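Structure first, then comments.
Excluded from the complex is one protein chain; the other protein chains are retained at their positions.
Should a chain be cited, it is by its letter among A, B and C, assigned in written order, with residues numbered from 1 in that chain.
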């Protein structure tokens, strides 16, 4: 617990100056000084310096006041200790954070997917982790005929363990053949992968969709995933995607239902994770309608802008602290 | 930044008592009090309380001293902030540690491999991480004819990112077909997987061996991995496994050499990572010969006991603090 | 002064001190003690320095408010600077806006009871409140 004795001298000068002038500018300087010396001087040392400066200015100081400083310094010892621990903790935290950041970057690289460029289908997507590592996941594939497969998934839980588990899902999906695969088949295969690692205690919700670009049909199946929406341009309203299916990893052999919807010009397909709909602002839960309203207001924009604007809107409502990983995909048919 | 006002009242009483008695027992009580209120009361609030108590005791306090307290409190604001951050940091640190532990358990489950039971080949293996998560990896496979494939690998680096990357290798290996695959082919395939994720900046050393149980032949190839040893029972000595090959992930298309050795009755195959051979005791590096001596002393035991005894020996030499992940495999032919 | 607004323009560095002084006077009038006065002054410094350093100019305004508690001091710092690109980033500890040593916006948030920020191409507005306890 060493201190920069030269810096602390400034304390003496400023204190004298303040006692002479009582000027706010000196308090401002004291604040700036305290920021600078904070690293090296602990609070009990500040008080000691304060006391010594006063002693020089007022040699005949009341003996009670003198004694009171001994008492104050003893009380401050605990704070000095906490203060030292604080600096050590910061160093440790930075190391750990750096390690996790490397892992998170790696995850970003590993999980990266590019958004397919398709005539007549404009796609926007974003996925933002609440902590450093993401336990949400989205993925696009495109087959030879240009049809677009889209996966959106959420590991129950967040942080490092969830992210770790999600990388497993990714490798499993990459091992699938590249030709057109229907949503129900993919979920059934993935269910087996997750179930095989059931001891990990992790479960995954996933929605898988296949957009047939020739016939403008959207096939989909869900494994307990947060329902998405289809915006019907003609009716100017959102319809919840009504699908059912068990989470991945709960049972060994699960059969998933497959659904299909026609997509018309100006319609939007909105896929999301519960981090979008269950976000909270203080004590108030944000209603799903509020999210949909923001999408509607932005529906004339390119899909990526819609997605980005919804994120910005909800980020602010949540005071810039996400409570859960946030993933949103918008697919917009425009011929 | 709220404070427990009832606790802080005790400060006043103790200070008064101290000014009356100047007794060490009161300072002792002040120390105990400060430990108790530390959670809720920040250092600037302590000083404020101190000042107010003094004001009551000495109503005609020198106005310079009064002003000096305003100045001291302003200086303490930075410390109050650091203090609040300290409490938040402690909470975060505990959360993060718990998270990493969950991920480490998951990794253990995911990377688990069972040791093949083969007539005439006794296998022992262990892998212990230096930190919470393991950047070493070993894996066994067995084909229809009972031949044993063995992989041992080390990500350059340790901790979370290394462990994360290793799970990628695992999934890549699981996606390979199950029929008999030769070491060089496996390394060439894995090299492509690692190279494809080259932005991650991670490299992997790996040794892959295939034990032909019919003909008692050991085929192997290495990707820059720490050389293992074959103990020749007839000569009663260890021979370093002399193989060469580039680390995984450095170049796009790499061809690996494949080697083969005959294994005779009583021979041992020893595979390891550099965490075994490069372990240090204080300033002294442990010689590879020392490790081999321990293996030789234990060679009459079952393979798993050999492995466990070597670990115990080196763990103690290193003062129970591993500097790198530790992985050791022993395969013992006994007809 | 309930509801009444005091505004201090921030153009040169010395205006930071002027804003502190106004804020401190108002806080004292409202009944805030020395600790809170010092904390409010520190928050004002940080907000005003940000304006001075990153937006060039702007203003800090003060208002007496009622809400969670009968008396509160609301401080609004606004500028027409370039705006903050990544607000969440700036709200992280260790990512200081005013050159390393400052408390930064997370510090301002810790010093006050309420904190809100709006930032876009048209500038930045930060609204904070301290309630009298």
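Definition applied: a contact is a pair of C-beta atoms (placed from the backbone, for glycine too) under 8 Å apart; a residue touches a chain by one contact, two chains touch by 3 or more.
Here the structure is a predicted model, which is why all the values come from computation and not from measurement.
Every visible chain touched by the undisplayed chain in the complete complex is listed here: A, B.
The chain not shown here is touched by just one of A:48, A:154 or A:324, and that residue is A:48. When the omitted chain is restored, the residue from A:70, A:143 or A:212 that touches it is A:70. Only one of B:13, B:31, B:88 or B:265 touches the chain withheld from this view, namely B:31.
Chain A meets the missing chain through residues 1-2, 44-45, 48, 51, 69-70, 73-74, 76-78, 80-81, 84-85, 89.
The set of chain B residues touching the chain not shown comprises 24-25, 27-28, 31, 35-36, 38, 90, 94, 320.
In the analysis below, only the chains that are shown with their structure count from here on.
A simple rule picks the central chain: find each chain's mean C-alpha point, then take the one closest to the mean of all protein C-alpha atoms, which gives A.
Here the spacing of chain A and chain C, counted between their Cα centres, is 26 Å. Distance between chain B and chain C, defined via averaged C-alpha coordinates, is recorded as 45 Å. Touching of two or more other chains is recorded for residues 70, 74, 76-78, 85 of chain B. For chain C, residues that reach two or more other chains under the stated contact definition are 38, 41-42, 103.
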